[in-house]
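A single protein chain has been omitted; all remaining protein chains appear in their positions.
Here the chain labels run A, B and C in written order, and each chain numbers its own residues starting at 1.
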Amino acid sequence: MTKTLKVGLIGCGRIGKVHAEALMQVDTAELVRVCDVYIEAAQAVGNKYRVPYSDNHHDILMDAEVEAVLICSSTDTHAQFIIEAAEAGKQIFCEKPIHLDLAEIDRALAAVEKAGVKLMIGFNRRFDANFRAVKSAIDAGQIGDMHILKITSRDPAPPPVEYIKVSGGIFLDMSVHDFDMARFLTGSEVEEVYVQSAVRVDPAIGEAGDVDTAIINLKFEDGTLCVIDNSRQAVYGYDQRVEAFGSKGMVECDNNTPTRHRLSTADTISSPKPLYFFLERYMDAYATEIREFVECINDGTPVPAGGQDGRAPVVIGLAAWKSVHEGRPVKISEIE
Amino acid sequence: MTKTLKVGLIGCGRIGKVHAEALMQVDTAELVRVCDVYIEAAQAVGNKYRVPYSDNHHDILMDAEVEAVLICSSTDTHAQFIIEAAEAGKQIFCEKPIHLDLAEIDRALAAVEKAGVKLMIGFNRRFDANFRAVKSAIDAGQIGDMHILKITSRDPAPPPVEYIKVSGGIFLDMSVHDFDMARFLTGSEVEEVYVQSAVRVDPAIGEAGDVDTAIINLKFEDGTLCVIDNSRQAVYGYDQRVEAFGSKGMVECDNNTPTRHRLSTADTISSPKPLYFFLERYMDAYATEIREFVECINDGTPVPAGGQDGRAPVVIGLAAWKSVHEGRPVKISEIE
Amino acid sequence: MTKTLKVGLIGCGRIGKVHAEALMQVDTAELVRVCDVYIEAAQAVGNKYRVPYSDNHHDILMDAEVEAVLICSSTDTHAQFIIEAAEAGKQIFCEKPIHLDLAEIDRALAAVEKAGVKLMIGFNRRFDANFRAVKSAIDAGQIGDMHILKITSRDPAPPPVEYIKVSGGIFLDMSVHDFDMARFLTGSEVEEVYVQSAVRVDPAIGEAGDVDTAIINLKFEDGTLCVIDNSRQAVYGYDQRVEAFGSKGMVECDNNTPTRHRLSTADTISSPKPLYFFLERYMDAYATEIREFVECINDGTPVPAGGQDGRAPVVIGLAAWKSVHEGRPVKISEIE
Partner (left out) sequence: MTKTLKVGLIGCGRIGKVHAEALMQVDTAELVRVCDVYIEAAQAVGNKYRVPYSDNHHDILMDAEVEAVLICSSTDTHAQFIIEAAEAGKQIFCEKPIHLDLAEIDRALAAVEKAGVKLMIGFNRRFDANFRAVKSAIDAGQIGDMHILKITSRDPAPPPVEYIKVSGGIFLDMSVHDFDMARFLTGSEVEEVYVQSAVRVDPAIGEAGDVDTAIINLKFEDGTLCVIDNSRQAVYGYDQRVEAFGSKGMVECDNNTPTRHRLSTADTISSPKPLYFFLERYMDAYATEIREFVECINDGTPVPAGGQDGRAPVVIGLAAWKSVHEGRPVKISEIE
């Protein structure tokens, strides 16, 4: 008989609702309880799926039926909730980032290890069909040894400056996904980071101590040279592409678009812009992510993005900031 | 307060399950009862959504709470179930085709009219984002007056010959969708049909009295010349494209693919094949279709594909067969 | 030692100059004499290449040094000049069409056969890299048996009505190239023609007894179903595409564009329109065509498009007109 994983949802905001819907499409999982500090949010999701709800995550952790939790609450609660969930013996899926502070991350990872539970970090891009196809081509040896990896990652519009001030800055808030992508695609670890950056989109971002435009060079242990370019504002939409070049060829992916039509007129040939932002682009990836979390727990297999995968990009992000501040290449070993 | 439409599902096979899942994503609808002649199928869906199930569609028609039904049972039951649902005062969504026999169709449409309920036919392609973008460009005048419409429609593999024998043949089983697409995009009616056809894929199809390859010319009342090409077997996958050409330009759409990656090697540049078949290609279209059915009923607006839209393609299909048998252009008026 | 073919050019208009320039790029040919009924045109080309010129084609035919002629004079002179050149023992390259009248064509072909010289017809599209790639894929068996052939052929703008009146109409003036392309790609002969046509671009074209929009169905001896769509006016530029579909796959080609750039803005993604017309699109094809003519003469190999290839499309064009006038499919055997 097929096992059904009983899941509790902590946090019923935007991403929590996305994950709840994803769970409904997984035959081997069942949502059994939800919570949110805003009781109205918890109520809406609870009613939709006809499950109990509350405003307190302890109700979920204390529910013996709950085998696994999805931590979708605000970022500052992630590390603490991981620790509590681990102590309660729950399997854990947690949205990224674990924390902006390495010591807090390490405290959380230690709790997970001690409890012997699994922790999967929601690096949704690893589950995107395009990036997976690139990864598959690399793993299948179709490009041979990787020499150069290029990642384009640009948001359609910057977040509010108030958010930026508490975000850890572009390298911990935005590039951190690209650092994960680079580690995912190379399967190797970063040795050195160099960054050129600028404030080009909005001076207010600079006044908040952040930058909005950057080119980041990563030197990997396996010899791959990686370059990431980031911008807080691509007016044509969310620009998420990678290109991996190696001894036997190149594999790259273009952006998804809402349609595949094109219009030819006396003026030009026009085609649709990329999907607007992460919810549009990664909706399928979120569903795949939750499905694979459930499968890993049910089957006892390793999670595709674990605690160490949550920690490494933060270290790279700290090195990136150091490079910006000191105007030189920075070794990862300088951060640890 | 938002209205919630109470929906009953008749038929829990493949397409019924697709529609049930689509319903879950519509906040203004609620699945309240399901049935299937195979009780196991009804039970599976009933349990998943925690609603009553049975093996008898009368249980749904007699349920006063049910405001609308989705008829997803086998084709031969469509006309009869439409009639019964209309008589029970239910709003009706019915999978295509209504029937292969014009008299049966007319009987069903008369019942709907008499009952004053709505009938929407599930021409899923009208809800596909690509074809909608083409339609929008046409309606916005971006190609001016339409002169030529080209529809490519090829299945990845032929159905079993046993199915073909009862299907009404390629023009009533497969081209019927393209006839609807042509009517949808032109917004006009067909005057004349000419067909060149052949058996090229499998001689067994010919022995069953059908053809597997065809080029169909349609002359529309508004002057548009339309050509459809059909094949029962495109080895590279489901090929579903349209191209509309007019006085001010052209709008066309290419196939959807699972990813947007491409691989460049010493041999070639390769990219992914189209999505395999209709379930993959039209999954989003099915969801949109059900959402719009619910909205039309809740808002009292006209359905995007009504009874007459279900009837017209069958007439064109009958004309196509006549053209094949007599080797000449056939006027639609010869069929009525 | 490499042979050098001595070539005379009859007609120094637009296409004559294109061929003269092409000749300069062929190491095994030498332009030795030119003529044009307009002496200024002959003089300009003669001076540029430092060769004798005159206003009389007999000067070329009587020049014993001349081994081959390029007939680039006006269409009405083609058949007569072929006959004279054949009688003078020259190898012949002639622009298409040979003539609009079958009897004249046959007279010319008989003269060529009697003289034992070679005649190559300038069906430039056969030498276009795109169509050659399609042909190569077909010949290599990459699409298996061909089931469906689709040819899109649209001019950017109609010619003057005065020209249309003497052109033989769209099927002998424009579609004739597509008939040749269909024969080239299938390697088979047409059995039956059916045409739907209309006047949509300019009523003056209709008043001149011609049509400007057409869909032409060709049934080939080898079972291929072919459909050609023609328009005298594609506002986005010269639209020249083919798509060959068969048992093992499909090969198609898109239009050439002047560049491969694309611009992404907040409005749309735009890319360049096709090259404007035949001179832009087929410039390289003209060069290849002349090179291969020279090689065939020097090496004694068969020409890639001979007299019969010049005749067959005219027959198909006459059948197309008959189909339009009688509103029915017409067999090629009805024309002969």
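Basically, a residue touches a chain if its C-beta (ideal position, glycine included) is under 8 Å from a C-beta of that chain, and two chains touch if they have at least 3 such contacts.
Quantities reported herein were computed from a predicted structural model and do not represent experimental measurements.
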Next on the checklist: Quick check: which displayed chains does the absent chain contact?
Outcome noted: A, B, C
Item to check | Selected residue (touches chain absent from view) among A:Gly89, A:Gly223 or A:Pro302 | outcome: A:Gly223
Item to check | Selected from A:Lys17, A:Lys90, A:Lys118 or A:Arg154 as touching the chain missing from the view | outcome: A:Arg154
Item to check | Per the touch definition above, residue among C:Gly13, C:Pro52, C:Gly206 or C:Gly249 touching the missing chain | outcome: C:Gly249
Checklist entry - So which of A:Asn47, A:Ser136, A:Ser247 or A:Gln308 would be touching the chain we can't see? => result A:Ser247
Checklist outcome for this item: Touch with the missing chain holds, among C:Thr28, C:Gln233 or C:Ser264, for C:Ser264
Checklist outcome for this item: Interface residues of subunit A toward the undisplayed chain are 145, 147-148, 150, 154, 194, 196-198, 200-201, 213-215, 217, 219, 223, 225, 227, 229, 231, 233-236, 239, 245, 247-250, 327-329
Next on the checklist: Which parts of subunit C face the unshown chain closely enough to count as touching?
Outcome noted: 21, 24-25, 50, 129-130, 132-134, 137, 142-143, 248-256, 258-266, 272
Checklist entry - Which subunit B residues touch the hidden chain? => result 235-236, 264-266, 268-273
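Please note the rule applied: only the chains that are shown with their structure count from here on.
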Checklist entry - Copies subunit B and subunit C touch; is their interface built from the same residue numbers (over half shared) or different ones? => result same
Checklist entry - From the C-alpha centre of subunit A to that of subunit B, how far is it in Å? => result 38
Checklist entry - CA centre of subunit A versus CA centre of subunit C: separation in Å? => result 57
Next on the checklist: Based only on mean CA positions, could you tell me how far subunit B sits from subunit C in angstrom?
Outcome noted: 43
Item to check | Shared-contact residues (touching 2 or more other chains) in subunit C | outcome: 234-236
